[in-house]
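Every protein chain of the complex appears in place save one, which is left out.
For chain A:
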Amino acid sequence: MHGFANPARFLRLARWLTPLCLLLGLALAAGALIYGLLFAPADRLMGDTVRILYIHVPAAWLGMGGWTTIAIASLVELVWRHPLANIAARAAAVPGAVFTAICLVTGSIWGRPTWGTWWVWDGRLTSMLVLLLLYCAYIALAGAAQRDMAAGSGGSRVTAIFGLVGAVNVPIINRSVVWWNSLHQPPSITMGKSAIDPAFLTPLLIATLGFSLLFGGVVLARMRMLLADIQAEARLRRKAQKAQMKAELSAGADWQ
């Protein structure tokens, strides 16, 4: 793992891994969605409404997966002080928030015809909304910490602690439909068993793989962007220092 502590080595790897993840993910997700939306059978009760499953379920998994990434990266940052961990956590926050929002919106659209309501305050829906709010708070905190760091004081540790504390919500989302009576149905896919017919499950799994690759590609691209940002900022700062030094020297020369 410490082989990647060197950002140059990471960047060499990310340069070809990013487009590979994005293109392969795009192809798989598009293929699964086209099949799922047009050719997969309709559900016995829900009819065509079931097709939203192919977006809703991968989005929900990746929303939770995004925070799991943040939590693991935060742990690595706090314990091993890995230089890329903070960047990986910050890079995962935005796509994680986007997938959580997609999950909430598609779920709401599905809930109207299926349940007869856009929104209820049951355990699953509420804990998922809390996850979106946690993402928003994390992104704001990481942005503030970045400005702090640029100003010379370390602030990324607070962000990492928040990332770890927020991880408590992830198992709560997962268990919410088991612990409490909820309007949302209990998990369909549990350890090696699926209550979803293979006709729906195959495109669902391919869509999940595709969206996961897209997620990975976006995280890599954002990590490259954040690293480039840091580099550009360091270069600007060096330039400013040099200019200041020169100005001081010439001012000193004038004075003599």
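Following the convention adopted for this analysis, contacts are C-beta pairs under 8 Å (C-beta built on N, C-alpha and C of every residue); 3 or more make two chains touch, one makes a residue touch a chain; residues count from 1.
Everything that follows uses one rule, which is that contacts and distances are computed from a predicted model.
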| item | value |
| --- | --- |
| Record-based protein name (UniProt) of the chain missing from this complex, from "ABC-2 type transport system permease protein", "Acyl-CoA/acyl-ACP dehydrogenase", "Cytochrome c-type biogenesis protein CcmE" or "Polynucleotide kinase-phosphatase" | "Cytochrome c-type biogenesis protein CcmE" |
| Residue in contact with the excluded chain [from A:Leu133, A:Val165, A:Leu236 or A:Leu249] | A:Val165 |
| Hidden partner chain, residues of chain A it touches | 41-47, 50, 53, 75, 78-80, 113-117, 120-123, 164-165, 168, 171-172, 175, 179-183, 185-188, 195-197, 199-200 |
